[in-house]
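One protein chain is absent from this view; the other protein chains keep their places.
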Amino acid sequence: MSNVSLLARPVSIERRGNLAMATEKSVRVRSYEDDVSIRVRAIESILSEKGIIDKGGVDEIIDFFEHKIGPRNGAKVVAKAWTDPQYRKWLLEDSTAAIASLGEEFVGLQGEHMKVMENTPEVHHLITCTLCSCYPWPTLGLPPMYFKSTSYRARCVKEPRAVLKEFGVELSDSTEVRVWDSNSELRYMVLPMRPEGTDGMSEEQLADIVTRDSMLGTEIPKV
Amino acid sequence: MPILTADKVADFFKNGAPVMLDEKVAPRFKSGDRIVGKNIHPKGHCRLPRYVRGKRGEIVEDHGVWIFADTNASGRDQKPQHLYTVIFTHEELWGADASPRDTVVMTLYDDHMDHA
Partner (left out) sequence: MDGVHELAGVDSNFGPIPIDPNEPLFFDEWERRVFGVTLSVAYAGLLNFDEFRFGIERMPAWQYFAARYYEKWAATLETNMIEKGVITPEELEARVNKLKKEG
């Protein structure tokens, strides 16, 4: 961990992972990126030889998150709440139990304890995590880059309206913006308002218009 | 030591790692109580964000007894205690120029707060 190198080459924005605007040419930082792939290989190979991890298990859990987990589960929760008033009531009162009732993988790792908040004309909910990037994996999958970015994490709790504007969401001054900082182990999800013009739609059709971002409060679902 | 093999992945995910405990610990606060974030600066892990230390808020909900993340991060001392949803106004956090309508909500443990 001791080699300090000059990070002289520009790193493209989409590859940064974390939008640090450390000025590439003037700031001396240890360029972990240069050998991180080797360090990860080294750790994996040592743990494997010690019998602590299993290659098949590592492969499977990666595959599980890439192919079986994502915001579809959350969208199903929202669509059900939009069509079933009893379910909506339950969801807002005991989110974890109501979400768990929809399927085996709807609660689990980083979604053991859930709270759902309903957007209304009076209150708009926005979710962030200022300390790290805690996120409800079972209902929404792994977090998008923006949720993990320094910019979003720094600004949401202080200037949420400016943040929302960058996402194209402009709210009336009379609407309260309520920002939820995921600072402990309770994970949040927004129940967006059902858009107009969706009266005849089935639960399945409704689930298709529920976006990941609308369950974080950074988007208003549209038909 | 349990080894994560491919056949155990789905159960591992489903079961998760719950941190809510079925233990009886007396709560220090109840819904509606006015609180102030403690002015503490521990060297270890701390889930009391700096921007609410010394700030006044209100308890909205008591979530029961949880493993205390701060002590669980070093040495795995669970120190079971209540966790609460707490609401702060933007004006309290960011001053008189802040939006009079907007709020910030988070969860704090018994050890993070005093009665205001």
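Some observations on this one:
To keep things simple, chains are lettered A and B as they appear, and every chain counts its residues starting from 1.
Throughout what follows, a residue touches a chain if its C-beta (ideal position, glycine included) is under 8 Å from a C-beta of that chain, and two chains touch if they have at least 3 such contacts.
Please read these numbers as outputs of a predicted model, since none were measured by experiment.
Touched by the hidden chain within the whole complex are the displayed chains A, B. Take chain A: the residues that touch the chain left off the picture are 7, 13-22, 27-33, 35-47, 50, 52-54, 57-59, 61-62, 65-66, 109-110, 130-133, 141-142, 144-146, 148-155, 157-158, 163, 166-167, 181, 185. The omitted chain makes contact with chain B at the following residues, 1-4, 8, 12, 17, 41-46, 49-51, 69-70, 72-74, 76, 93-94.
Just so we're on the same page, only the chains that are shown with their structure count from here on.
On chain A, the positions that touch chain B within their shared complex are 51-54, 56-61, 64, 69, 104-105, 107-113, 115, 130-131, 138, 157-158, 160-161, 173-186.
Residues of chain B touching chain A in their complex: 1, 3-6, 8-10, 12-20, 47-49, 51, 63, 66-67, 69, 83, 85, 87, 90, 93-94, 99, 101-109.
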